[in-house]
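Just passing along the structure, written as structure tokens.
Here the complex is missing one protein chain, while the rest keep their positions.
For chain A:
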Amino acid sequence: MIYAPSLPERGTFVAWRNVARLLMSHHVPPDDIDWSGRPGLFTPRAIPEAVGPHNVNVTKNFLKLSESVVWNSDPERFAFLYKALWRLRLRDGDPLSQSDVLGRRLHLLAKSVGRDIHKMHAFVRFHELPSPGRRRFAAWFEPEHYILEPGSHFFMKRFADMDWMIATPRLTARFEGGVISYHTGGRKPPLPADASEELWATYFANIFNPARIKMNAMRSEMPKKYWKNLPETRLIPSMLAEAEERVARMREAGASASRPGAAIISTRYRNSMEKIEENPKNLKDAKRSSRQCRRCSLCEMATQTVWGVGPENASLMIVTDQPGDREDLTGELLDGEFGAALRELTTGAGFDFSEIYVTTAVKHFKFRPEDGRRIPLAPDRAEIEHCLWWLDMELAFVRPRLVLALGTAPVIALISDGNALELRRGAFETGRHGGRVMIAGAFSGKRDRAAKTRNGAFEVEAVNEFSRAFQYLKTHV
């Protein structure tokens, strides 16, 4: 051993970095340095003051790792870090990799420091001290590593509006008037009783559920070595002792009689809840009623019922297959790309969009989740038939002169027969309700996709179809 640097307890990282940089610049091999800080048998050589001829460059990753490792209490930490520096220079493997023996070691040291800091942030318990002005608090904490300095930044950011002190066996941090300072540590300072501590104990004892004891989960996250400085842990033995008995009492007591007066409150509330009306008197009542619809199982998958929009006396009704993804979320039909496309194309064909009633064959969104998105699925025949209840109601209240069926589901809903649709495109047929239905093809298939992949040919065809509907309404008064 030729060099034996000694490093201070405070500002350890900067001090270590300076020494390591100097030694590396003189190309001093790891075996020539004793990092233990204990004087050996021989007088060590002085650390060179001037920078040597060799360049010392390190990666960000190394700096980040060493910034953590230096606070570990392992006596070999500095030697390990220097060895890693040395190997980086010699290009001897990757001493920072988890699969390297040294790298793994360094990562474990850093991890242990990180965990200790995290536990300090969690388990420091402040007691209030008497103070005439700014509020003052003090805590005693016993960390495993030398982490008070790196661990204090968190408290500076969190408790900037009060004075506090965290004492540890080696070091004490004081934060006064917004300025941090470090002093020699020592023994546990006297901490006065704190009124909030009793409330905290009350909370701890009552938030605990005696019916689910999981002591291992608790011990792995709150290791016993920290318990002596956590006031609430004193309650644990009695909480455990009583737990079984409390659960047994619950079980013995069994179901209890209903509290007097409860039934009246329940009845009153339930009577005020919205219900399905069997015979709604107008479109508005029908819409309200539809919110409770459970005629098929789609209601469980979808968010909510999406009802048609438009005036009750519209001449034209447009029926599409089902609401789209966004319409399902907002509950508003035509909220989204499809609505915008429909508005533009019908207006292009001569319509005043606000005079059209637009609705869907099936009023709940059907989909399957895939890669975090909801992919629309076509409703099946049974679902379409269940939903006729509502579509027929809309037809009966609006009594449109023409209904435009956009897609397969609307054709099945309006005419029952969904066969050979390609051949029937553009045809005028008689619907189940007795009125005229025009089969429009441009929007058939998935409506969201149709709206997204708008291209020239599609738009021309759609406007063409809407124009024919426009002409029909003009000529058939």
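Throughout what follows, a residue touches a chain if its C-beta (ideal position, glycine included) is under 8 Å from a C-beta of that chain, and two chains touch if they have at least 3 such contacts; residues count from 1.
As a convention for this text, contacts and distances are computed from a predicted model.
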Practice item. Assuming one chain is omitted from the figure, identify its UniProt name from "Molybdate transport system substrate-binding protein", "Putative DNA modification/repair radical SAM protein", "Molybdopterin synthase catalytic subunit" or "Glucose-6-phosphate 1-dehydrogenase". Key: "Putative DNA modification/repair radical SAM protein"
Check your understanding: Which of these, A:127, A:145 or A:386, touches the one chain of the complex that we don't see?
Key -> A:127
**Study point:** Option touching the unshown chain, where A:76, A:176 or A:198 are the choices
**Key:** A:198
Check your understanding: Among A:56, A:180 or A:329, which residue is in contact with the omitted chain in the full complex?
Key -> A:329
Revision key, fill the gap. Had the left-out chain been drawn, it would touch chain A at residues 94, 97-101, 104, 118, 121-128, 135, 137, 139, 154-162, 194, 196-200, 202-218, 221-222, 230, 232, 236, 239-240, 243, 247, 249-251, 253-259, 262-263, 265-266, 269-270, 273, 291-292, 294, 299-305, 328-331, 369-370, 372-374
